[in-house]
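Comments concern the structure below.
Omission of a single protein chain aside, the complex is shown with its protein chains in their original locations.
Let's look at subunit A:
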Amino acid sequence: MKKRTLQRGLGVFWWLTLVFLYLPLVVVMVFSFNSANSAAHFTGISLRWYRRLLGNEEILSAFANSMVLAITSSVIALVIGCLIGYGMYRHRHRKLGWLIVLIYLPIVLPDIVFGISEMTFFVQIHRLTGILQPGIETMIIAHVTFQIPFVALIVYSRFVGLDPSLFEAAKDLYASPWQRALHFMLPTIKPALLSAFFLSFTLSIDDFVISFFTAGPESATLPIYIWGAIKKGVSPEINAIATLMIGAVAIAAVLSLIFSYRRQR
């Protein structure tokens, strides 16, 4: 009897947590359909702000920047991170100690520290060589840097989860090194790669701090645009953008989850 009360209490706690996490998102989504220009009173449903959004050149360009940044950086991070993950697997028996810490570091480092160091680095490079003016290229490099550890760890954990005999079976069955990569390794880790790609994509779309420090005047992404816009006050237009972003990130996150679930099977 007592146990059941406790369980019910924990259930309530679970629902409270969910409400706490998701209610603000729901509020933003609801108000994005508000017909009035108010964040306080909901007067009626309309798509007015979404229409306004589509007419706003700045927003569209920020959206395009976000997509280019997210897709390009994710693809590059996927290639490099995959190679690193495989390298970590191949040499897992060696004592890699501090090298592994270096891989993890970008994950735990505060974004603001990461962003400032990237900015300083790019400024110095630009001053010395004239290349890498702040803009979409520097943002891509910065994003790739923080995405790589995630990709590498996902790929590594997939390899570690495999029966080591599989690598030997491929050799034994006449596969040359390239054939092993093409016909055994890549198909085997495909779910991990897809999951890593969508995770990278989500991280990139989501990022404000690092983008902010490495962006140039023409390369504002959606989060940077929003940050600029809310200085003039929160308009329902921002709510509409936020709602679209919630949707995009949720889709990418769900895809990442689906592929990582398949990977574990």
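Methods note: contacts are C-beta pairs under 8 Å (C-beta built on N, C-alpha and C of every residue); 3 or more make two chains touch, one makes a residue touch a chain; residues count from 1.
Quick note on the criterion: contacts and distances are computed from a predicted model.
S.K.: Suppose you had to identify the omitted chain by its UniProt name; would it be "ABC transporter", "Cytochrome c", "F420-non-reducing hydrogenase iron-sulfur subunit" or "High-affinity branched-chain amino acid transport ATP-binding protein"?
M.R.: Hidden chain, UniProt protein name: "ABC transporter".
S.K.: Of A:Phe184, A:Phe198, A:Phe213 or A:Phe259, which residue touches the hidden chain?
M.R.: That would be A:Phe184, which touches the missing chain.
S.K.: Among A:Leu6, A:Val26, A:Leu105 or A:Leu173, which one is in touch with the chain left out?
M.R.: Checking each option in A:Leu6, A:Val26, A:Leu105 or A:Leu173, the one touching the absent chain turns out to be A:Leu173.
S.K.: Which positions on subunit A touch the chain that was left off?
M.R.: With respect to the unshown chain, the touching residues of subunit A are 163, 165-166, 168-176, 178-179, 182-184, 187-188, 190, 265.
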